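All protein chains but one are shown in place.
Coming up: subunit A.
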Amino acid sequence: MKEDTVKLISAEGFEFVVDKKAAMVSQTIRNMLTSPGSFAETEHGEVTFPEISTPILEKICQYFYWSLQFSSGKETEFHIEPEITLELMMAANYLHT
């Protein structure tokens, strides 16, 4: 896997390969990736989230890229489906995102 990407793995084992820069929008993932040795998984550029389901993790990855775009000046709206709001909020809270 490329140096500048990271693999995020959902509760069901689904893998999302995203740019490190995007994943580091999450303060929690940033801490994992920037404190070498403290998290075994991150040495292989992989982080598993046993409590985050695939559709939620997918939405979070979309948010990472949206957030990067937003801060570079492309201020669009990020749509959240009402039915996933609470689950997404709990995951986002955990990820400090």
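Basically, contacts are C-beta pairs under 8 Å (C-beta built on N, C-alpha and C of every residue); 3 or more make two chains touch, one makes a residue touch a chain; residues count from 1.
In this section, contacts and distances are computed from a predicted model.
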UniProt names the one chain left off this complex as which of "Phospholipid/glycerol acyltransferase domain-containing protein", "NADPH:adrenodoxin oxidoreductase, mitochondrial", "ATP synthase subunit b', chloroplastic" or "Elongin-A"?
"Elongin-A"
On subunit A, residues whose C-beta touches the chain left out of the figure:
25, 60, 63, 66-68, 70-73, 75, 78, 80, 82-83, 85-86, 88-90, 92-93, 95, 97
